[in-house]
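First the structure, in the form of structure tokens, and then the observations on it.
A single protein chain has been omitted from the complex, and every remaining protein chain is retained in its original position.
As written, the chain order gives the labels A and B, with residue 1 at the start of each chain.
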Amino acid sequence: MRTAGVSLFAFVVLLLAPLLGAADVSAQASPVAVTCAATPLAAEPTAFPLTITDDAGRQVTIERSPTRIVSIAPSNTEMLFALGLAERIVGVDSYSTYPPEAGQKPQVGSYLEPDLERIVATEPDLILATEAHVATVLPELDALGLPTIVIEPTDLDEVFSGMLRVGTITDVSSRAQHVVCELQARVDAVTDAVAGAPRPRVFFELSPDLYTAGPGSFVDDLISRAGGDNVAAGATELWPQLSAEAVVSADPEVILLADHEAGITAEQVAARPGWQQVSAVQQGRIVLLNADLVARPGPRVVDGLEAIAAALHPELLPESGS
Amino acid sequence: MLEVDHVTFGFGHGGSPVVSGASLALWPGRFVGLLGPNGSGKSTLLRLAAGLLHPQQGSIRLEGRTLGSLGRTEIARQVAVVPQQPLMPEAFTGWDIVVAGRTPHQAILRGTSPVDEAIVQRALALVDATHLVDRRVGEISGGEQQRLLLARALAQEPTVLLLDEPTAHLDLPHQLAILDLALRLARESGLAILGVFHDLNLTAAYCDELSLMREGRILVHGTPETVLSADWIAAVYGLDVTVVPHPQSGRPVVLPPAARPRPLNDDAFPTRSPQKADPSLVR
Partner (left out) sequence: MKLVTAPAAPGLFSGGLSARSRTVTPIIIAAVSVCVAGLLALAVGKAPLSPALPYELLLSRFGLAASAPASSTAETILLEIRLPRIVLAGLVGAALAVAGATYQGVFRNPLADPYLLGVASGASLGAVLAFVLPIPADLSRGGAVQVLAFVGANIAVVLVYLIARIGGSVPTTTLLLAGIAISAAASAATAYLMYIRGDQLLVIYSWLLGGFNVATWHEVRLITPMVLLSTGLMVLGGRVMNTMQFGEEQAAALGIAVEPAKLLLIGAATLATAAAVSVGGLIGFVGLVVPHITRLLIGPDYRRLAPTAALLGAAFLITADTGARAAAGPSEVPVGVITAAVGAPFFLLLLRRQKRIAFW
């Protein structure tokens, strides 16, 4: 865990981030040590009933602070646990595997196919969903009168604003701000450390047939912040598929493997015909990445960012990954 | 020569046989006709003779060897069939149809030799279909298709020729031409020919022997004079005919009964319409 000092300026920037967009924090010579525990801005308790617009543009009214929360997406589950709301969770989807305590919660179906009956049986007063559920199960949840909020962060900043919003909805705003502050501090530590360093060319391998993350995708954002240049930057799709020729001729200096669950190892990549001259292969910079850290838009993306940064700039980040 | 010896055959299991105890002999130079009402088993018997169906009882022997002991190719080199309702790929040309008859004589890897081509040309000439050589099957008449099929059979250079209603779609001049050709091939080249026909008179005029079938059995076999008698025709077809000798050949000529409008409730041709017919139409 990074508890390196954070400048007050960075903290204010965090609160203003939705207005200013992602702000670029340049490295300070001597960071001012301000811990996130003492926040000058005491968060006010939430006023209920609360009407918000969620990430799918839906207006949802929360009558009172929810105490029985169901999460049907693993990213949202991780958010809830990070915000210390574990006791309030009454149902999770079967893909919610982190933290391990989530496995002890009642399951309400899979992420792709939530089980309506089980959801209703838990008597929830709040359901956290994602964009993937809008077309499928959301209409039925609305018809049953169950307050459902869609959380769909598309980049790192939106993960934090999403967590703050969940904190507001569940009336734990000050705790949420604290958690987000610490996460932001870690993010800033990374971006500070890599600022000005040469940016290596990075290939992020999502599948053995060379699907990768394109511009505008989450992973692309993380690679960028971690101080790297995505070789797929010229693509137009969110998840483009490249060819061996495209990757080899782009000559990435670091290869991030997110498909080792499909059995792909660094040795196999190095053994691919024609890949021997790729810089990443020659220097042995093929790094296995836990796909969950970058696939779930929740608090662990910061872990993902740190892992990517450690792979890209091992000399700048003494503690490699967490 | 081809001998069909007391064959019995039925489709499926336990059904009544379509052909029962039928026997035929086809000799070189002889033209045999096979007659009978619809559904009497004529075509089935022909397919049995060609080895396309296997009898459940009895045997079929070609030059003394049973068909079962011969390979398909060997049979096809000697026995040629002209089918009644064939599948004709529309884009094939006349040439493609007839050259298929050379298949049993061509090795797998060898193409069409000049001898093959000459045979195909000759076969086309014999049936007067030379002008069809580049025409597509889809564009020619049924009769022209039938002549191409006969040419294909001739291109096989068979010793036994089996014809299933070969004159069905032809106009009279072509009917006579085909039958003239068959008879000439029998006499000059020693072909053994079996033809299934509906036309009693043409059969009588050309065939050396006739077999008359009814309900799967051959009731009578012999010369046209013997077989085409008013009694036998009445027994097999249930028709009341007059048989007179042909003024030139002396062969029997079958004259159907005089035409008369039948009452609409006659069993021989039951009316399909459910309403009561107009009685003023009945004479």
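By definition in this document, contacts are C-beta pairs under 8 Å (C-beta built on N, C-alpha and C of every residue); 3 or more make two chains touch, one makes a residue touch a chain.
None of these values were measured; they are calculated from a predicted model.
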Legend entry - Touch with the omitted chain, as defined above, among A:Val60, A:Val120 or A:Leu210: A:Leu210
Legend entry - Residue in contact with the excluded chain [from B:Arg61, B:Arg122, B:His169 or B:Arg217]: B:Arg122
Inset, instruction - Could you please point out the subunit A residues that touch the chain left off the display? - result: 110-112, 206-211, 214, 231-232, 234-237, 239-246, 248-251, 259, 261-265, 268, 272-274, 276-277
Legend entry - Absent-chain interface as seen on subunit B, which is shown: 47, 50, 52, 71-73, 75-77, 79-81, 83, 86-92, 95-96, 99-101, 103-104, 106, 108-109, 111-112, 114-115, 117-124, 126, 130, 133-134, 136-139, 154-159, 185, 189-191
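The definition used in the following text is that only the chains that are shown with their structure count from here on.
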Legend entry - Centre-of-Cα separation between subunit B and subunit A, whole angstrom: 83
